[in-house]
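Missing here: one protein chain of the complex. Every other protein chain is in place.
Showing chain A:
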């Protein structure tokens, strides 16, 4: 068999170089995209996990509170517990750097305690700074930067770095480094007391890292310590804390991986097309081998080996491409592919054996799966009949059982109602796969039906094309399967992205009703506006009204990432982009109202009318859920409460942002300048709603860059499919064309015949693909997005774009068919009919 395998089967791949190369390329692309996404996110997650472990150090347990911190009296109580060997308090500040667009994570640590719990955070004082005395590290203005932060900020030891507290820029001296932080983590370390003073957080800490005494059971200790903590402060294992944060980007990663797998699937379709054509063309050769004594199993093995070789070579090529792509992405887009999950990390690309091998195997699987049906078809043929003329057409006459399409569609519908598994919408993806399969299986029937509409045509080329497609619908499957898959994917993504973008745009418009927005702490950093600053802004000429906004985080349980608390005037919910029903409190004595985001409603299973306990200021406060609002900014959940309620509960009158309404006739630019003059230029950011919208949509588009790229690849693969199929079909049908030339068809007319067939096939494929794409878009929006990111969106069909896309695709497919058939048209008609069958 090995000689036969080499000379008969594998050598056939060499004979059809173009088709083999295209199938191989499609598989390589699928593998490359999938693995690149995996590598990029893997490296980013590795670095992220390393950072988390670095910060956790030797800690067995970690106590976390809200971003605003919690009372440091908790530290004293926890440290005194019998189970605790060492306790190290940490104040974590995301420090805004005035005049720069980046922020710096600064860890305020107790140098004496930290040495035992997280030695990697221990700073090393520079020689120059050491001269200031033995306690140089504890100096109020001493900041130590990790090597990565030094590089990113371009700052040398001894130089000053301004950090922002409130609306003040405060200079810190770079007193040394944090050598153990490594090259991947951008962070700074300073003394905790200095940090509390500097950032106005006296008496507050954000974390306590604990080492337990030896022999203490960690879970038992966790339970007993939890009982001592105030509301909103939780004790977690370092692994849980890491898992909670990395789970945030999981949905995004899974979505991209699924897109890559669909690209791989399209590659598999291409292998299917080319193998089926090859089997049709080599039917006599294979029949002859069967006559010589090759058994069915060996024939199947040989043909599957062809698919496996294409898959393996494509897979290996894909690996090389993947590392190239990942390298480019790290340089130009970042470790989160532009989605913004891993700021402040510098992940490095390295060879990762396990996913590389897995993706090569996926490539082989795509190749073998694509070759499976053609191999079975070849094994089923009757060698005696196949040795006769005209039998090759039988390959294309097979029709699927009619019940398969509705069965696939019914199953897909059913799968849409199932919940996610471990936060991943597995059943939603399965529904997409069944929708695609149903669409491809419906092709033969739909081709026959649609050819019926052309029955009245008088043009002989149309008649021939129509007859061919109606009588051999298998041909349409071969040529159009790739078109259906790629069009469905592209259309689904186009509808989803268009709906998403449209909804985000509408959402931005509804959450940005003011004329100007002032932010002292973009991305929740260390800036804030003290009450006197707010009053100062409100009293500036040209300003009619201001509305302050305050942000914090709330830990509702130990299982999930904290939700964002937004305190702002909401006019009883009227100022929010609400979805669904709302309720109002029955009496003035009722609990205050809270409006939760869709993500929070999903993640914490809360609905309108429920009572929600929010841990604010160390105690649980009951809120009445008055409505659910749409939030595209925080997939981990957010809750809005009235600013007045927040201030009454916390006594915190600071604000992070201000929404500003201008007086009639006031010029936004003039007012913005007046604010800058009053508060300083570097410590605040002022933007118009238009600016924020433009920037947000630019970020949106950058996030979907990878998606657009994959769409383009899918379309390219689909066109390759038409091209290879028609090249193969034209070769398989050269005797037919030879006969037609004898009957008086010119070369040009044969070319037009192929063009018409290509256009008809692509038209049916595109139509089916568009319907399937619409259905898949619905699954993406209503099931996959909802389960992955927990936000809803309004479906919007980019109709004009889709019509232009469909038209262009049919034209391109017709052109591809014509060009691919060129070789066959050139082949002497004489030779073709003279071949003895």
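Definition applied: a residue touches a chain if its C-beta (ideal position, glycine included) is under 8 Å from a C-beta of that chain, and two chains touch if they have at least 3 such contacts; residues count from 1.
Keep in mind that, in the parts below, contacts and distances are computed from a predicted model.
Colleague: Which listed name, "ATP-binding cassette domain-containing protein", "Imidazole glycerol phosphate synthase subunit HisH", "Xanthine dehydrogenase subunit XdhA" or "Anti-sigma factor antagonist", is the one UniProt assigns to the chain that has been left out?
Modeller: The chain we cannot see is, by its UniProt record, "ATP-binding cassette domain-containing protein".
Colleague: Which residue from A:110, A:186, A:642 or A:736 sits in contact with the chain not drawn here?
Modeller: Touches the omitted chain: A:736.
Colleague: From the listed residues A:472, A:714 or A:762, report the one that touches the chain absent from this view.
Modeller: With A:472, A:714 or A:762 as choices, the missing chain is touched by A:472.
Colleague: May I ask which residue of A:180, A:261 or A:463 touches the chain that does not appear here?
Modeller: Of these options, the touching residue for the absent chain is A:463.
Colleague: Touching residues of chain A against the unshown chain: what are they?
Modeller: 389-390, 393-394, 458, 460, 463-464, 467-468, 470-472, 735-736, 738-739, 741-749, 828-830, 833-837
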